[in-house]
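Only a single protein chain was left out; the remaining protein chains are all shown in position.
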Amino acid sequence: MEKGVNMRSMWPLLTGSLLCAASVFGAPPAKVALEGGRIIPVVGDDISKGTVLIEHGKITAVGKHVEVPYDAMVVDVSGKVIFPGMIDTHSARGMDIRNENLPVTPFLDVYDALDPSRLYFEDALRDGITSIHAIVANNCVIGSLSRVIHPIGLTPDEMTLQAPVALKLSVAPKRRSDRMVQMATLRETFLELADYLENLAETKYEESLEKEDKKIDVGPEEARKRGKPLIKFEDYDDAHRNLIKLTRGELGAFIYCGIAGDVGRAVKLAKDNGFFGRSTLVLGDACFKAVSEIKEAGRPVVLDPDLLYRERDPITGDIKETFIPKVFADAGVAFSLLPYPNNSLAERYLNYQAARCVRNGVDRKTALESITINPAKALGVGDRIGSIEVGKVANLVVFSGDPLDFESWVDMVYINGIRAYERKDDVRLKQLFGDEPAEVTEGEAPEDEKKKGAEADDKPADDADGKGEAPAETPSDKANETGTDG
Amino acid sequence: MNNPHNSHRLALRVAAIATLFVVAPQTSAETIVIKSAQVHTGTGAVVQDGMVVITDGSITAVGANLSVPAGATVIDVQGGSVTPGLIDANAAIEASDLMITPKRTASSVLHDVFCVKHSDKPIAGCCGSMCSRALQHVDGEDCRECGFPNTAPNLAVGVRRHGSLAEQSSEVIPHTRVIDSVNLRSPDFERLLSGGVTTVFVSADPAAVLTSQGAIVRTGGPMADRIVREADAVKAVMGSDPFLRGPRNTRPFRQYVDFHARRPTTRMGVTWVFRKALYDTQRHGQGLPVGGADTPSVPAMKTLSKMLTGEVPLRIQARMQRDILSALRLAKEFDLRFVLEEGTEAHRCTDELRAADVPVIYGPMYITPAGYRNSTELDGARLHTMRALVDAGIETALTANDLRDEDGLARQAMYALRHGVPLDAVMRSITQTPAKLLRVDDRVGTLEPGKQADVVVWSDGPFEATSKPLVVLINGRIVLDKRTG
Amino acid sequence: MIRLSRSLLILLSVASCASASAQKPDAIMAGRYVAPDGTIKTDTAIVLDRGKIHVTVARDVYTKTDNIVAYPNAVVCPGLIDVRSRIGAHDNLTETAHAIDPAASAIDSLDLTHRDFRAAVEAGITAVMLSPTENNLVSGVAATVKTARVSGDDPVLRGDGPLMFAVGSTVFSEDRAPTSRIGSAAMLREALDEAKAGRGHERMRLFSAGSLEGLVVCEDPMDVSAALRTLANGRPSIAIVHTSDAHDLAPELARGSRAVVVGPYAFGMSPRTLSTAGVYAAAGVPVVFAGGTPEASVGSLRTTAALAVRYGMDSAKARRAMTVLPATLAGVSERVGAIHPGLDADLVVFSDDPLRLDARVLDVYIKGVRVYHADVRADQTTGETP
Partner (left out) sequence: MNHTTYSTRHRNPWGSALSRCAIVAGLLALIAVPVARAGENAGRLAFRVGKVITMDPGDTVINNAVVLVSNGKIERVARQSEMTIPEGYRVIEAPDKWLVPGIIDAHNHTVANFWWMDLNDMVYLTNPGLRTLETIEPENELLKDARAGGITTVMMIPGSGTNMSGFGTISKTAGKTVDEMVLRAPGSLKIAQAGNPEWYWYGVGRSFMNYNTRQTMEKAKAYHEAWQAFEAGEGAERPEFDPVFDDFRGLFQHKFPVTVHTQIYQVVMTTLDMLKKKLDVRTVLDHCTFDGYKTAPLTVEADVYAINGPRQYNFDRAERKMNGNAARWWQGGVKKLGLNTDAPVVPQEELPYQAAMACWYGWQPYPALRGLTRIPAEALLIDDRVGSVEAGKDADFGIWTGDPIDPRSACEMTVINGKVVYDADVRRRF
């Protein structure tokens, strides 16, 4: 099996080139100008042969005629397309497991599960995804705190763009549960929260009296009333702190709906508990049937990566196909698309998902928005990422052609103004294309390298320093790969 | 729709011949004219602003600047393109013996509502054990009953190793016919059709060394005309599929000798069973007695003797380099002509394939090769295999095999384009070349006068992410029309 | 053994006949009766002669009054026939050794004394066809027997046909060939080729020559296609047993098969399945209902018919599908199946149209002898005896 060795041969290069971005993370080149490409800002019209100027990680100028400061590094991208970094609005793939077994876990944070060494992040860069909403999957009742991250960085802290973003909730049943139990658990959680607050208020009031050495002088109701203003935020315990923030509207909520009937329950749950205004609906594929209800709710929606819904008529046996984004587009509901978690298929590309929309009658603008600005808005960072506008974070993808053309490749990715990926240095891609010499010992060296080799006949001895300490066997990529999918 | 054209497309555009074929258009009551910005004839040539004239089910003219015959039905998709009906020369159609049709029980209505979506995908089959939860597989989760891992809808061939529709009673079953387990009413065919595929070779399940004869069928049109050839090529299988797929062959190892205790259980055994079958066939043909272990049945030998004379064609499925080389060795030993199926590692033996003049039906390919997932035979998959085959001048057809979701074969073409195969070669690999390899090129595969009018009209350029088949004609009859939808 | 049980039955029935001689009318006056075309006609005298129907005439033409039974409001119907029954043999019809086993005969497993026969009679079923289980490609020949007998009558209507085939997954086995559809078809093709060449079992040769009809059990619509492709052989010598929903095959079935057996139907089955009988019948396919006794209840034959009608089948065709068409399918239509001169007087008297599920069986006659009489209160009686 050539893979193992190739991986071994590859990973130094990979780490050197793909991921060196992280190394300059602290000190990005101050100014970069991408010059001569077609700019698709998503917000606003396309600019042909335009320039994007990045200063200190932010976009400072966009246009046809941009004055480039003398000290800016100019990158010629003529013939290419500059596109906002795409956003994976809902992904559990950078973590070890997608969901905890515990049903209600608002005290947890994906921070503790993120694994920056996941191949998923490397793939995300290769696919032009610059921001990822790291959030637990749908198999939960109330999940953990989520955050928006970049696919580069050595630690979750380095990767984070925004945290916390939202709590994950699901009105569709957790595995081995049912809807009645699910809803009951959700209700109980919030009832218990109210109960907890009252008890806490009473306790606080009692404590305040104790301090002054007084005896309790009022009934419990009054005590709670008086105790309420005494509670400080630090008094809340782990189990309730985030729920309180949620109910106060200080946290977003990503609510998963499995079937159309869940939408109404999700809306009611959010309204009843005061977080409707900050909720986003994560929709299962059959939820499009509740499109009017969703439109009425007016909240951002995230669609299932499986964009095509098929059902069989029980009488005629005919299969009816519905292209889900078209339903939402026709209804005028803004939506975000997700990449398909299966790495082998084209649907892993967000831009391909958008192209599928166009193929099925969604207009181009809507399709492009659904992978850039719509997700940014849903995540509450619409003012920072999601389009190419002055003042936004310089998260950019340079495509070799139109993003909706399947033959386009991601040539470069900029995150925070740092060049985080460059296709010509993508060793894994080279290996998959058979471009990289499989094994030095077998293949004949490429011409130019042969020459180099000949020159290097008298290798200085100090080179030997490195060779004794070759990296130990790296775990095969397969284990990791299946891990990301699982 | 914004669609920049890549350099090779431009080159084609420039090189396009103004009029390829000028045959006086005949007026007829049943004349259909298809107008399009680009007419891809399937030979690799492109006619700009071209026209295809169809009379009585046959193509009568292809070219630019033709006059529209009076009374003709005109199909005009502005900006679209036209290609021949696509041909998949190695389609794995719904494994009927594993087909999960929702059983109509008392709760069937509820069942349909919640489960049928999944049952339409091949995922139920990949569980193979027919466990009672087969219908309730959820993408991305393991089967809750039998623990079969993550049943994503599109599994690579070879990954689905537990299910099988092949006859298990023998390793040599060339007398059986795939057509007997093909459900012509399967929704698979609708899906193939909506992806622009009009003719398929339904390939046998690779669970036996010398497995069934495939069938060539049309994907649409009247049911009575669907079957083009009921029993076509016999398929032989190298590698581990014969003993790992389906209920796997077992050794009589500390257990009772049962139905599945037989050779092969190794690659060595696979080639031996192949050799033994053909050797016995030769002897049987000479009236000599045959016998011993691994002797094929008489009906099997009848078919194999036709294969030896070339009357019945042979296809050999081999994925890894060693299996491809085994196939070449066997073909040499018995002086056989064959077509290579799958050829996942064909890029590692292009020289040998070219020397033996063996055509390849390559595929399916993925964005990331399936080697990164859990199948050993696909570990060597690479993105440039198709390009390597084309560059080596090997006759190559492209196949989507069991991938039918939304855009099966067209998607394979997209992948090939993305991975560096020129458009004309890609076009040939799913039209002209498979037609030739299936020996149906006298009727289909290209848009030329005299050919059967199997035509696909695309909403944009063919094999683009933003394009889909709008109209499909088989035999000059419109079998799919999505112009209004 | 069989002979012994048969003679035992004869003894028993002779005894019962003696006591029931009063219940052996010369004519039955029917207010309504089911005519051979399946429609319900009115006011007829069914004149019986030595256990056979002598003639049917208008009621006022028949003037004799002695020894007649009159049913002014009831419906006289030919005895119902269940062609998918295993009454009296249900544990003994499964042979597993060989997939092609034409030598087997269902008649060899028959136990005529079995108590299930009585239940069938009480439900109005006067004949059943027993067939070997469909776990083999060729599983032997079926037998048709009456569910009750009167003296001097051989209850076996036919013991040597039709020949039973099966092509669906019921045939597959884990320990003998075939294990799959492709294997089944190949084996069957080979066996038929042998038969055509004059080799193999006699019954296969007879089938191949067209002098023995076949009955093919199919599971999926595609099995039906396979059966038509491999067995129909260009002429409709086979009937198909198929309960699924092959709507679009109706034209092919009309051309390629003698009849299609559907059922048993039950409440709660999908509408698509239940409408199949109507679709087939409308396309001109002779539809026969199967009751599936004794696994299904004895009433299931009529439930099946009622549901088929509910889902669009013509009523007359539904009545024929329980009477004359099953008789034809079993090859015994010259003996039973219709109220027609010359046929056995096997009659069931229903309180109303047999398609109505509230219609009760009042009397059952075999060979003109009343073998069952509903013991009902006078106020419920719609039939009357002088």
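In this document, chain identifiers A, B and C correspond to the written order of the chains, with residue numbering beginning at 1 in each.
Everything that follows uses one rule, which is that contacts are C-beta pairs under 8 Å (C-beta built on N, C-alpha and C of every residue); 3 or more make two chains touch, one makes a residue touch a chain.
As the structure is a computational prediction, the values presented were derived from the model and not from experiment.
**Student:** From the listed residues B:R191, B:R315, B:R348 or B:R428, report the one that touches the chain absent from this view.
**Tutor:** Counting the whole complex, the residue in contact with the absent chain is B:R348.
**Student:** Which residue among B:G343, B:G380 or B:P469 touches the omitted chain?
**Tutor:** Missing-chain contact among the listed residues: B:G380.
**Student:** Quick one: say which of A:D88, A:E122 or A:D306 touches the chain that got left out.
**Tutor:** A:E122
**Student:** Can you say which of B:H40, B:H175 or B:R262 touches the chain missing from this structure?
**Tutor:** Answer from the full complex: B:R262 touches the omitted chain.
**Student:** Even though one chain is hidden, which residues of chain B still touch it in the full complex?
**Tutor:** The list for chain B reads 238, 240, 249, 251-254, 261-272, 275-276, 279, 283, 288, 292-293, 320-323, 325-326, 329, 348-349, 352, 376, 380.
Just so it is clear, only the chains that are shown with their structure count from here on.
**Student:** Round to the nearest whole Å and give the separation of the Cα centres of chain B and chain C.
**Tutor:** 46
**Student:** Measuring from the mean C-alpha position of chain A to the mean C-alpha position of chain B, what distance in angstrom results?
**Tutor:** 37
**Student:** For chain A, write out the residues touching at least two other chains, lowest number first.
**Tutor:** Touching at least two other chains: 314.
**Student:** What are the residue numbers in chain C that touch two or more other chains?
**Tutor:** 245, 270, 272
**Student:** Write out the stretch or stretches of chain B touching chain C in their complex.
**Tutor:** Touch list, chain B to chain C: 96-97, 99, 101, 104-106, 108-109, 165-170, 173, 175-178, 180-185, 204, 212, 223, 247, 258-259, 299.
**Student:** Which positions of chain A touch chain B when the two form their complex?
**Tutor:** Residues of chain A touching chain B: 1-3, 123, 175, 285-286, 306, 308-312, 314, 319, 341-346, 348-349, 352, 355-356, 358-360, 364, 401-402, 404-407, 409, 432-435, 477-478, 481-482, 485-486.
**Student:** Could you list, by residue number, the parts of chain C that touch chain B in their complex?
**Tutor:** 169, 172, 174-186, 190, 220-222, 225-226, 245, 248, 268-270, 272-273
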